[in-house]
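Here is the structure we will look at, set down as structure tokens.
Only a single protein chain was left out; the remaining protein chains are all shown in position.
On to chain A.
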Amino acid sequence: MNITKNIHEWLFSLMPETTASIVEMVLIAVVYLAIFAVAGLYLVLLERRVAAWFQLRLGPNRVGYQGLLQTMADALKLVSKELTGTLKADKFLYNLAPYFVIVTALMAMSLFPFTKELHAFDINIGIFFLIAISSIGVIGILLAGWSSNNKFALIGAMRSGVQTISYELSVGLSLLTMVLMTGSLQLSQIVEVQEKGGWLIVQGHIPALIAFCIYMIAGTAETNRAPFDLVEAESELGAGFHTEYSGMKFAYFFLAEFINMFIIASIATTVFFGAYLSPFGITENIPLLGVFWFLGKTLLLIFLMMWFRWTFPRLRIDQLLVLEWKYLLPLNLMNLLLMALMVLLGLTIQF
């Protein structure tokens, strides 16, 4: 984009090359951090309004127009709160844990193509990098559960570990099914393939649809949301792994959960629904509208995940594991073979 190009040239004319590139990186990181915070806060508000809507209530609507400032006020309150902790907690790990969750979520954010130009980090292993990063996030949860020296937190963390390790497989395999059609892991190239031949979910019809369903189920499980929220099952575990966290540290976990939901929805948007591409190319000559399409599709998918949350009852831990290992995984492997066969025989729909 023009603005970023201008800033880039201005920075490099002002400073020596090394300093300028460092300053540029810091600036990009700050911008993404701001997006991160705002997106997190407004997703919390959206969740509360959607929940209220499903339960025939009004939800937060007093602070600002239609409650738009409610979560900002909540955040200010959380900043001013006292940080408490248990007596025999492992202080070092206890303080470290939220950062694992936050940093991995932030790193994953940088990979998404919001428009053709607005794309911070286009690495050639794109999707694989996303999967690798998301597998580290669970360490933060495990650490939080163990170091707070609380049995409910510990049980929550153990459940989270089991759940994330299992469902990571399904997320990876269903994305791999789609990669078969693009022939590349790089996100910009995945979008390029869709620009030529239509969105991947249309191109790959039946197997792509199956892969999308599996991806959404596994993605919901990986973000520890209902109906897979055994990690923080309120009725049995208090608040799960973050029982002992308060104030801003709790807010980190809370924000990271919503950002992870955003990330799962964004990956689905990029891989299945053509990222910033408009339907039938109606706004093809206004590239800036890509942000609108990207966010629109992502918000639709997020709404779908919220719909899951307020519709389905929670699963038991054995049902959760049976669902993954006995149903999703074999289905996924067969689907992968089916897709490979289809790509080989040229049965995909091409425009």
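Worth pointing out:
By our rule, a contact is a pair of C-beta atoms (placed from the backbone, for glycine too) under 8 Å apart; a residue touches a chain by one contact, two chains touch by 3 or more; residues count from 1.
The definition used in the following text is that contacts and distances are computed from a predicted model.
Only one chain is not pictured, and the protein name UniProt records for it, out of "Glutamyl-tRNA(Gln) amidotransferase subunit A", "NADH-quinone oxidoreductase subunit J", "3-isopropylmalate dehydratase large subunit" or "Dipeptide/oligopeptide/nickel ABC transporter ATP-binding protein", is "NADH-quinone oxidoreductase subunit J".
Note on the undisplayed chain: of the listed residues A:44, A:75, A:154 or A:342, the one touching it is A:154.
Note on the undisplayed chain: of the listed residues A:44, A:75, A:105 or A:142, the one touching it is A:142. Interface note: of A:12, A:54 or A:128, the residue touching the hidden chain in the full complex is A:128. Considering the complete assembly, chain A touches the hidden chain via residues 18, 21-22, 88-90, 92-93, 96, 123-125, 128-129, 131-133, 135-136, 138-139, 142-143, 145-147, 149, 154, 157-158, 161, 165, 183-185.
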